[in-house]
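The complex appears here minus one protein chain, its other protein chains still in place.
Right, chain A next:
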Amino acid sequence: MIHMEYYLVVSTIMFFAGIFGFFYRRNLLAILISIELILNSVDINFAVFNRYLFPGQLEGFFFTLFAIGISAAETAVAIAIIINIYRNIRNIQVSKLDKMKH
């Protein structure tokens, strides 16, 4: 049987890769993908904790399901906004979104 720690290593790497991508990437879609990495690492965490530490209950699995659904909704709205930006300026690079910088 695979130990819990291996799953946690994967999820932790995913989480911090997501944070790194969020700060480092210069394209709105790439930033969105990084955020998805963060949210998915959380889903792994919940499922693993539930399966290994508290096998009698289902709270973690339920949370995972809800988190997946809600992150889909968030992504939909974010993509709609990004498409709107593309229509306005024909570009989705972060460096072009500096109109309000003083």
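The definition used in the following text is that a residue touches a chain if its C-beta (ideal position, glycine included) is under 8 Å from a C-beta of that chain, and two chains touch if they have at least 3 such contacts; residues count from 1.
Note that contacts and distances are computed from a predicted model.
Looking at the choices "Zn-ribbon domain-containing OB-fold protein", "3-isopropylmalate dehydratase large subunit", "Glutathione transport system permease protein GsiC" or "NADH-quinone oxidoreductase subunit N", the name in the UniProt record of the chain not drawn here is "NADH-quinone oxidoreductase subunit N".
Residues of chain A in contact with the chain left out of this view: 15, 18, 22, 28, 31-32, 35, 38-39, 41-42, 45-46, 49-50, 53-54, 57, 59-60, 62-63, 66-67, 70-71, 73-74, 77-78, 80-82, 84-85, 88-89, 97, 99-102.
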